[in-house]
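Here is the structure we will look at.
Heads up, one of the protein chains got dropped from this complex, but the rest are sitting where they should.
Per-chain numbering from 1; labels A and B assigned in written order.
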Amino acid sequence: MLQINNIAVSYGGLTALTNVTMQINSGQFVAIVGPNGAGKSTLFKAISGTVPITQGQITFEGQDLSNVLAADRATLGIAHVPEGRQVFKNMSVLENLEMGAHTLAARRSWRKTLELIYGLFPQIVTKQKQLAGTLSGGEQQMVAIGRGIASLPRLLMLDEPSMGLSPAIADQIFDLIEQIHKEQGLTVLLVEQRVAEAFEACDYGYVLDSGRVTIQGDRTTLARDGKVKKAYLGM
Amino acid sequence: MIHGWMIAESVLQALYTGVVVGAVYGLMCVGLALIFSVMRVVNFAQGEFLMLGMYGSLIVFSQLGIGALLGPYLGPFVANIIAAVVIYLIGCLIYQVLLGRVTGLRAVGAEGEGHYAQLTLTLGLSLVLQNGGMMVFGATPQTLRTPLSAKAFEISGFWDEATIFLNQARLVAFGIALVVITLVGAFIHYTRQGKMLRAAADNPEAATYMGIHVNRAHRMAFGAGAAVTAVAGGLIATFYPFQPYVGIEFVIIMYAGVVLGGMGSVVGAFWGGMTIGLVQQMATFVLPTQLQNAAIFIVFLLIILLRPQGLFGRNVERA
Partner (left out) sequence: MKTEHHLRKETLQVVVGLLAYIAITCTVRDSYYQLIFSLVPVWAMLGVAWNIFSGYSGLVSFGHAAFFGLGAFVVTLLLVHFGITPWLGLLAAGALGGLAGLLIGLPTFRLRGLYFSLAMLAYPLALLYVFEWLGWREITLPMQRVEPWKFMQFDDQRIYILIGTGLLGLALLVNRRIARTRFGLSLLAIKQNELAAQGAGINPFVWKLKALVLSATIAGIAGGFYAVILLIVTPSSVFGMLVSAKAMTVVLFGGVAHVVGPLVGALVLIPLGDFLNAEFGSRWPGIQGVVYGLAIITVVLVAPQGIVPKISEMLRRGKRTALVRAPMHLDASPYSRSPAPAEATVTERVTLLDASGLTKVFGGVAAVTEVSLTIKRGEILGIIGPNGAGKTTLFNMLNGLIPPDTGRIIFDGRSLDHLPPHLVCRAGIGRTFQVVRSFARLNLLDNVVVGAFSSHAADADAYRAARLALTRVGMLDYAEIPATELTILQLRLMELARAIAGEPELLLLDEILAGLGAEEIEYMLKVIDQLNRDGMTVGIIEHTMHAMVRLADRLVVLDHGVVIADGAPASVTNDDRVIEAYLGKRWGKHATD
């Protein structure tokens, strides 16, 4: 579904990504882990188009994305739940979710989708009219994810959904993501700090370090690989 | 001898004028606030959009035959709307060709320099429009009077000999201002397009992930801000003479109103403008005429120095 071919990204004199090649197949749950500054968020931004690639090619469902504007990639079915949640703070929860349902198809089945989202995240139902900026971190994350699935995407990209959340809430969010993946059959691309959890849930995983893919494999291969621990802890 | 009813009459008269004029000021401020809240850009040319609204209304009314078509009661206001539509398009064009290059996502890397560029670009624009207006329209002050400009409702009998005159032209302007503001508010809050504008202002990156073309949103907001202020201009034209430099007189009022209302808030800007209008009228009691204008600046300075976030605002750049 998503083919990333040997891309490189650099800005401000820094080389953020080099020779990155990945393949995400329809229906897969792919995890991307790596120490900080490895370029994981940059990768997502390159896919979404908010950061230009200096080399290589990204293809989504056969279409070369280099001619597709960032805002239009969302319409193609790529949903990006960004790092740090990034909800629209001055808009209500409901309005946030409405913004998520931007494709025609999504708007047509809005009622059903809304029910789905509230079913997954019952905590935010009572806060519908509240300004998103006043919610707790975990609730904001729910809104952000809800916003992502509201567009009925084909690919859901989540950038560190657990960051800044307490472990208990992070676990909850994580379980919900797994649930969405299984129930909706959605293709999920997940960047996660918590490596073990990510590997457990995924079909395939990549380790990014200093802008390169250093390790890749399916879940059993990854969990055993001593190199993963070295990448994070240095020894 | 000064009777109680005389004071009451003066106060009520000033109150009426203040509210009525204040609403039009509020509309003017809403235009600026639209531009500012969406794009964080200081627009020096906002006064010129006001001026263009005034001249636009005049031209559409007298030269393009709307006056002949619809008569002097309806004509000026329809002309106002038509002129505003044209100014919306001009605003979008200005954004596309000039401002778009120095604002928005492109300016993110440039930090302070991006801000510099916006300030000076709009300053240059202001100079061109003011003086271009001078070249095209000439310096003679103009008005767009309606037959209502000289008519007023009289209210008396509530206190001795007190009589208040409710100028009809101003009353109509007040009414139209309220209508336009309600429409603008409804647009921003309830329509999908309006919500997209708000989202683009709130978080441009996340908005892009929602399929919103942030540049287009900014362009629309700029055009809308210009048009709304232009409508206010057309209304002011019915009771205040104007010439190409008239923008300068109102720029400070606009900024004072927007700052008072809180710079992030479009609603706040309306109330800010209203307050300034009231202050201006009430100042006639306390201050001699020449100082009234100075009073607005002093109030403005006090607000900025003491409470920069205004009444409703949130983000403030303070040391």
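One rule holds for everything that comes next: contacts are C-beta pairs under 8 Å (C-beta built on N, C-alpha and C of every residue); 3 or more make two chains touch, one makes a residue touch a chain.
This is a predicted model, so every value here is computed, not measured.
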{"item": "Residue touching the undisplayed chain, where the options are A:Ala101, A:Val195 or A:Leu208", "value": "A:Val195"}
{"item": "Of A:Ala8, A:Leu94, A:Leu176 or A:Ala223, the one touching the omitted chain in the full complex", "value": "A:Ala223"}
{"item": "Hidden partner chain, residues of subunit B it touches", "value": "42, 98, 101-102, 111-113, 115-117, 119-121, 123-135, 138-139, 244, 248, 252, 255, 259, 263, 288, 290-291, 293-294, 297-298, 300-301, 304-305, 308, 316-319"}
{"item": "Missing-chain contacts mapped onto subunit A", "value": "12-16, 35-37, 137, 160, 163-164, 166-167, 193-200, 210, 223-224, 226, 228-235"}
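Quick note on the criterion: only the chains that are shown with their structure count from here on.
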{"item": "Length of the line joining the C-alpha centres of subunit A and subunit B, rounded to whole Å", "value": "43"}
{"item": "Partner subunit B, residues of subunit A touching it in the complex", "value": "12, 48-50, 69-72, 74-75, 79-82, 86-91, 95, 98-100, 102-103, 147, 151"}
{"item": "Interfacial residue positions of subunit B with respect to subunit A in the complex", "value": "105, 109, 192, 195-196, 198-199, 202-203, 205-214, 264"}
